[in-house]
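A single protein chain has been removed from this complex, and every other one stays in its place.
Let's turn to chain A:
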Amino acid sequence: MKALMTTWLVAMLVTFASLAQADLTIEITRGSERATPIAVVPFESPEGERLPQDVAQIVSDDLERSGYFDPLAREEMFATPSSGEAVKFGDWRALDSRYLVVGQTRREAGRVEIRYELMDVHGESRMLGEVITASESQLRGAAHRISDKIFEAITGIRGAFSTRIAYVTASGVADDMRFGLYVADADGRNSQQVLTSDEPIMSPAWSPDGKKLAYVSFETGRPAIYIQEIASGRRVRATSFEGLNSAPSWSPDGRRLAMSLSKDGQPEIYVMDIATRNLTRITHSSSIETEPSWHPSGDSLLYTSDRSGGPQLYRHPLGGEPERLTFTGGYNARGRYAPDGDAVFLIHGGERGYQVARLDLESDRLITLSESHQDESPSVAPNGTMVIFATQQGGSGVLGAVTADGRASFRLPAAQGEVREPAWSPFLD
């Protein structure tokens, strides 16, 4: 048993460069009225040179999706400068653009050179200028890195456009279902299949280095927790105890996995040392304890417990006593800390169903952020600006995202089937 658990197994179900794409598309559902106007001018390329990706459009879409920016539509641009020197600031003031992005692309020895500049229209100055090169197949990634730089230069917040999301897909009903685990870019594109199964796949969780996923798979007919390297597909079964093996969550140092196991009766919270497989039991109660996640400091766990009757969130310092965090309403579950630890994002149930909410720990105020009736699985971007979650659209499961202040939101529907349980990766570089 021990040997089996410590041996890396090759996941035979994994396929790379899978053509079974499960890309998601973006639909902006609500823009923020406080979004800053910006113009991203189409990047100029030499006559007759067409690139497979429209880099400026990807940058513009990224910035819009963040909720912080309101990009100017291309048809409203009456000038298309491609360098800072060529910019007439008066043109852009007239269009109320606060910032301006201009650039050029050209092929150079089999690669693409991208030269871009960020201009402050009010200050009539250049804020950022950079030349980067990428292969044609990496153009989307290059565009996301440009978005990261622009976002940080203006807001002071590190951009998270180059991050990825993991999610679960499902189709069918009852005994005839297909499940998939995918990772994709944060904009839903460039999806890669990690696992498919006829049995449920649940609870994907990123390792802090962004290289592995822990998840629950029922492929043996019983739930077990697996840890899989995304790049190689190699994986190991971390737990397969009797009863529930669920809700894995990595400690910030990447060495431990919190989880919910019912091997001793009721579902309880445990912490496993990944290297030694040693288990430490954290909770002792006759109720349900599940959905653990770590405080960014690694000093305490947040989890759902129904010891008070209904599900509520508790903070449990390692080696200390649990403290109840939520008191508003009868259903508060599956909490996740904001990266700075100041707030918790959770599912709040009430008369209108289940929504994503933010609990500010300083003020104890609970604010509802999403609008559907059956929202689940909130996951916070590593820069804390957005929360991605599972929601419903036209009777089917789709991913939604909302800014941490609730002002702007968008959806990421899949072409077919249900999408659920998004998990936002950490920063990947």
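Note that in this section a residue touches a chain if its C-beta (ideal position, glycine included) is under 8 Å from a C-beta of that chain, and two chains touch if they have at least 3 such contacts; residues count from 1.
Note that in this section contacts and distances are computed from a predicted model.
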Per UniProt record, name of the chain withheld from view ["Molybdopterin-dependent oxidoreductase", "Carboxymethylenebutenolidase", "Peptidoglycan-associated lipoprotein" or "Transglutaminase-like domain-containing protein"]: "Peptidoglycan-associated lipoprotein"
From A:Gln53, A:Ser147 or A:Ser246, residue that would touch the chain that is not displayed: A:Ser246
Residue, one of A:Gly129, A:Pro200 or A:Gly254, that touches the chain absent here: A:Pro200
Residue, one of A:Lys88, A:Arg324 or A:His373, that touches the chain absent here: A:His373
Options A:Ser260, A:Asn383 or A:Ser425, residue touching the unrepresented chain: A:Ser260
Omitted-chain contact residue, chosen from A:Phe89, A:Phe241 or A:Tyr331: A:Tyr331
Touch with the omitted chain, as defined above, among A:Gly103, A:Gly188, A:Pro208 or A:Pro311: A:Pro311
In chain A, positions touching the absent partner: 170, 173-175, 177, 200, 202-203, 218, 221-223, 243-244, 246-247, 260, 262, 267, 288, 290-291, 304, 306, 311, 330-331, 333-334, 347, 349, 351, 353-354, 373-374, 376-377, 392, 395, 420-421
